[in-house]
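Take a look at the structure below.
Removed from the display is one protein chain of the complex; every other protein chain stays in position.
Chain naming follows the written order as A and B, and within any one chain the residues start at number 1.
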Amino acid sequence: MTVNIAGVVLTASVAAFFVGALGSFIDRRIGYLASSAGSVGLLAVAVTVIVGGSVTGATWFGPLGASEGLSLDALSAFFVLVASIVWTATSLYSLAYDDRRSPLLAVTYSLALGSIALLMSASDQVLFLIGWETMTLASYGMILQAHGRGDRVYSAAFVFLAFGEASTLFVFLAVAGFWVGTGTFTFGPHLGPGSLATLVFVAGLIGFGLKMGIVPFHMSEWLPIAHSSAPSNASAVLSATLTLAGAYGLFRIVSLLSSPPLWWGAVMLGIGAISALLGALFASVSEHTKGLPAYSTIENNGLILVALGVALLAESDGLTALAVFAVFAALYQALAHAVAKTGLFLSAGYIEHTSHTFDLNSIDGSVKEGSPGEYAGTIAAVLSLAASPPLAGFVSEWMILESLFQSYRFGQSWVQFVGLLSGAAVALAAGLILVAMVKFAGFSILWKPHASTPAKRTPGLGAVVAAVGTIVVAVGVLAPWVLRFLAPSASAVLGANVSAPVGSLLSVPADWSILSGSPFGIMSPPMIPIALLVGATVGAGYYLLGRPRPRRRVKLWMAGSPPGEPGQTYTSFAYSTGIRVMMSSVLGTREVRESQGPVAVAGVHAGEPYSVDLEVFDSFKLFYAALVRIGNAISDALKAWIMPGRLGRYLAYVLVVVVAVVVYVAAAY
Amino acid sequence: MIGSSRTPSGRPGPTSANPDLALAYAADDGSFAVYNDYSSGHETIRPGSEAEGSRDVVATWRRTSDAWRVRPAAPVEAVEGYGVFTFPYGPISMGVPESGRFDVRTYGERILALSPVAGYKSRRILSSVCGQTVSDAALRIERLAGNFSAAHVAAFLSAAESATGASVARGELWVRALAQELQRIYNHIHVIARVAEAASQNVGTAQAHALAEEMLRVQGSVFGHRWLFGALLTSGPRRRLDPAERRALGGTLKRHAEAFERLWELFLGSRTFVDRIQSTCVVAPSVARDWGAVGPTLRACGIAWDDRLRVPTSPYTDLFLDLPQESSGDALARLLVRAHEVRASFLLIEQLLDRWPVTPEALEAPPSSLASSRGLGRVESPSGDLVYDVTVSRDRVVSIGMRSASQANFPVFALGLRDGVFTDFHFAWESFGLVFAEVDG
Partner (left out) sequence: MPTWIGQAVRNGIVTTRYPEVPASESEIPPTGRPPVPTQGPNSLRAGVSLCPVGAISERAVDQGKCIRCARCLPGGFEFLGPVEAAVLTRSALAAEESPGALSRPIPPLAPLSRSLHVFLVDAGSCNACNLEVLALTNPLYDSQRLGIFFTNSPRHADVLLVVGVPTDEMVEPLRRAYDALPAPKAVVAVGVCAISGGAFAGIEGLHDSLDQLLPVDVYVPGCPPAPVNVLDGLLRATGRGRRT
């Protein structure tokens, strides 16, 4: 028997996080270093698995007598791969970022990473559930480490915990349903169609959806991040990989349920499209350097759902080619989002470090003075999230829209209609998220004057952001090769061997292009930079060899007023007020005015100064407020009815239970 | 004295001594009206009773070294709030071809408060004419606001004449009325053209500008000057007003009046145009009254005040003038009022030409007086009530005060645009027919 090196590395890597968590009590750097090492180890194993096949790590016998332990197949390996890329970046970043916080941050951080690694590499569903629950608890601890603890932090963390526990409950339900149907906790056998499968699907969609922050559970995503202003490394982990865990769960469920009915896909598609639209809308009116990316996460997870929904619909309808393409799109979306979003949160951390603010309106120019790496990395991440070619986000957005364009192929007209509406929503979301991303880049870096005082230089942070930016570019430009690399993972989802949707057209080299169904769209990401490069070369040559032309250089013109007067610059808030006003019915925009009393100059009425606040309101808050009220009412009623505080009643309960047990045991034997 | 009487007791709301007159801002006790006196070196305050009796205006603007500093032309409304900033528009922009600035407080899209800032192009005209002869001063006064030159010269001359007690030939007064009505027609058509331009009514804009240009040419052919500079001065270019020329003028104007009717019918038939200016920049009657709006702005919110009817002088006393008013106070109402007035002015000119006096058109030499005497001149300029307050001694201007229609209307423009959106700006601005030159002096 050969030594299973990959299995050993897998086990050691997962263990490294937990060891690091303990070590953080001594020195927080131990935790971050151990996390970095664990991430790199996981990265290596994941690549090995995708290229070479499944790997099994340590196994033991679980409480229910079944064998359980760590193992990776092509599907889980994909998610471990994405997560480990993110973690490598955030852990190295944390070494420079976290220099004065409580060691508990490093402890909970390592613990959260370890839990996610555990649940993703769990070979069976019980271990998965254990990892799922520790992930929730560790993340709760992480959110509590925010600056300036107060009611906001505690209530935000509590909301996170409440949603997290609700999520565990539904995931538990899904696992139980699966066990009833198949009699096993392993990820092997498929569950055939039926009411049990429907239960598993619905419970899974809700349970994992809660973690992905899709509508109507989006509070679980933005609220803890924005309201508590959680530490940036924690935000990146929460937004990029905690939601990734939810996506992993969803992919797993889809892969384990065979012959899905049409409405599953339609529901996923619809919810995904609404999430994408609302996420993008709220992102575009957010003024918080972390709230904005958090809302964007809702949009991106919605897009994953959209792609999966199309895949399910296509599978139900027998459109295999479309199903394959949509699954690739979903995987690509998960990858593109996680990496770019990490870049954005790390950039927000950089802004926090230099400008000491989370408010896009009050960022000063010192961010601009920082490092070129931070600058370039942020731009790459922002452009990718805004789906600009040739970056990662563009490829996935293109693939998702291409699969939606093909909804005309569906057999039933109502499905076509759902596809059409979802396509419109996704396209609108793409437009709105562009506003949000331009706003983030513009008001944090691009449109800022240079600061008068030199910024505090923290090259480590900038370097990590730059590295993330490089990955974003590479994943975009090298898309055809990445897709081929992902073929085993897609096969795992579909349960059949599929090849990447790549091909060629005209004089583009073979397999340099992405094909969305043979007679449909084609796009070649590597050709875009090449075309840009050729264009730039021609332009430069023309400029250098041609007749020298005078440069027309002019100064900034502000209608004759001196430019750059303080208080006269466009605010980030004003940039998106148009959307606040136009979409007021969705955003619940309302203006609050407060008069400061009339003022007179030399006895003549000279106006009445007032303060003004234009507020937007997430109307789902009303839904949750109602839910809380109903919950309180029920518990009040139960309290009065079941627990009235009379001893006699409680003794009667005990008696009833004892009798019931006696009857059950007697009946069994 | 000033300090105590001007200190507001309670809410310093704007009240006017005479709501109908609504000359300008007044203090809380309603005792005095304010206008910019550019000539007197010190403040002059007259109690309310005196102002009431003489219906006079009283100067309170202290002329100091910084009197010419760039200053807000309307009350500044301070607005603070999250994301609120000041958007400076001007002083040089093609949207408003004159030099003047607008400070817009906004959180994006919406105008929370607007303060027009005037004074960029102040030529110190009123102070510079002190010491000049009346006829030399008139050369500068007619260049105070080129498109309102006839109104300014007429008001100035009538103030000077009222001060010296000079009697003016009847024909001279008729010439002044003719010039003013011609210029009123030009200005109203120009305003309509500019509003249409803001609404991108390209064909209508071109047609209206062409008609306005025709009116300038009429003025040029009758008075020798397209802007009537010198037209009301005996030393000016030759006026051609013999009977044959009057007939020719009548014929030309009849043609233009018909052309205007066709044009206006087309404008009112253009739904996109009417919809765009309807309920844009509404001025409430109470605001117009309190802040002392004048002219078409006032008449568009249902307050009938027109100097030609309320304080008529010859020849308006002898002529029929019908001026319907509007009540909605929006840009459309202001435009409707102007269109009515174009019609009315064409009719007025027809009457003037029909009943042209045969008396000599020369101005009698005013008796030269050693003592300085003060006179008030008021005319209805195209944008509204225009007041000159001139003190003359030995045919020389000693001091001079002026309250122009634009000065009176700037505050209501700024208040009307509050809570509007940026895109309303040009419709609102053009519909008031405000002129910075008239405010800056």
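Methods note: a residue touches a chain if its C-beta (ideal position, glycine included) is under 8 Å from a C-beta of that chain, and two chains touch if they have at least 3 such contacts.
Computed from a predicted model, the values in this text were never measured in an experiment.
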Among B:99, B:313 or B:393, the residue in touch with the chain that has been omitted: B:99
Those residues of chain A which, in the complete complex, touch the missing chain: 550, 552-557, 560-562
Hidden partner interface residues of chain B, rising order: 68-70, 91-95, 97-99, 119-125, 128, 136, 139-140, 143-147, 149, 190, 203-204, 206-207, 209-210, 212-214, 216-217, 220-221, 224-227, 229-230, 233, 235-238, 262-263, 265-266, 269-270, 435-437
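Here is the rule we go by: only the chains that are shown with their structure count from here on.
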Inter-centroid spacing, chain B versus chain A (mean Cα positions, whole Å): 63
Chain A residues touching chain B - in the complex, by the definition given at the top: 287, 361, 558-561, 565, 567-578, 580-581, 596, 598-614
Residues of chain B touching chain A in the complex: 5-8, 11-14, 25, 27-28, 34, 75-93, 99, 101, 106-110, 112-113
